[in-house]
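Missing here is one protein chain; the remaining ones are kept as they sit in the complex.
Our next item is chain A:
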Amino acid sequence: MAATFFGEVVVKAPCRAGTEEEEEEEEAGRRETPEDREVRRQLARKREVRLLRRQTKTSLEVSLLEKYPCSKFIIAIGNNAVAFLSSFVMNSGVWEEVGCAKLWNEWCRTVDTTHLSPSESFCVFYHLKSNPLVFVCQCSCYVAEDQQYQWLEKVFGSCPRRNMQVTILTCRHVTDYKTSESTGSLPSPFLKALKTQNFKDTACCSLLEQPNIIHDLPAAVLSYCQVWKIPAILYLCYTEVMTLDLITVEAFKPILSSRSLKGLAKNIPQGTEILKKLMTTNEIQSNIYT
């Protein structure tokens, strides 16, 4: 990238035609030494996604849903979606932790998932004790692109059953929402939905319009469900505040009346109280922003 006299930044685009010299350089790069191979192997091992059983902390031999088949799978990705599930769904009924996913990447460096502080990232799976076919995943860590397929394989397996319904909840910043209106006039936070072909129920909000796209783990899960013909729906909350925020979490409330979550949230006023308590672990005043 280079700055011009007027202050614009110009990105140097790669040449598609290519030259002979470039090909020779590529071949030289391909000749790996044994040390390179060893480094690559170690890196792959470090970035492996491990699914551990709760009690024994040993790895699961088969995928999670093969071991614990379910009919309803609710996945919350991101801290606001996780707070929503904690306050409104997991406050009613007894939920038992079934396992957790351990992974390492540049954004998520949690190594030990036994003693987590509230600010650390985690990915934990629960099922409802009174109805073990209802499964919940709370994922507040970032799953990198190269780890998403591993995560899917370890959770869903290589040949998942179709007779389950998957609901994914996540958030995105409203500036990612492409629209002809100005972002100032959008009623943020607001919900948008995207579903797979096999999902026949109605969504409890409008569908996501083109050219907007989904990113990261929610996109990986939804694509996986589409490929394997699993009915799945993703609820995406566009918000201005990506940190834990009361108004953003409450924007997910319409989903409580949907078929996926019906019957799971029994005490909504209590949920609001629990949510307020979660919020009182107050964030410290940032020195950069007043």
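Basically, a contact is a pair of C-beta atoms (placed from the backbone, for glycine too) under 8 Å apart; a residue touches a chain by one contact, two chains touch by 3 or more; residues count from 1.
FYI, contacts and distances are computed from a predicted model.
Chosen from "Large ribosomal subunit protein mL48", "Proteasome subunit alpha type", "TP53 regulated inhibitor of apoptosis 1" or "Transcription initiation factor TFIID subunit 5", the protein name that UniProt gives for the omitted chain reads "Proteasome subunit alpha type". Contact with the omitted chain, checked across A:Thr33, A:Ser130 or A:Gln285, is made by A:Gln285.
Of the listed positions A:Lys129, A:Lys262 or A:Lys276, the one in contact with the omitted chain in the full complex is A:Lys276.
With the whole complex as reference, residues 6-9, 175, 183-184, 187-188, 240-241, 245-247, 276, 279-280, 282-290 of chain A touch the missing chain.
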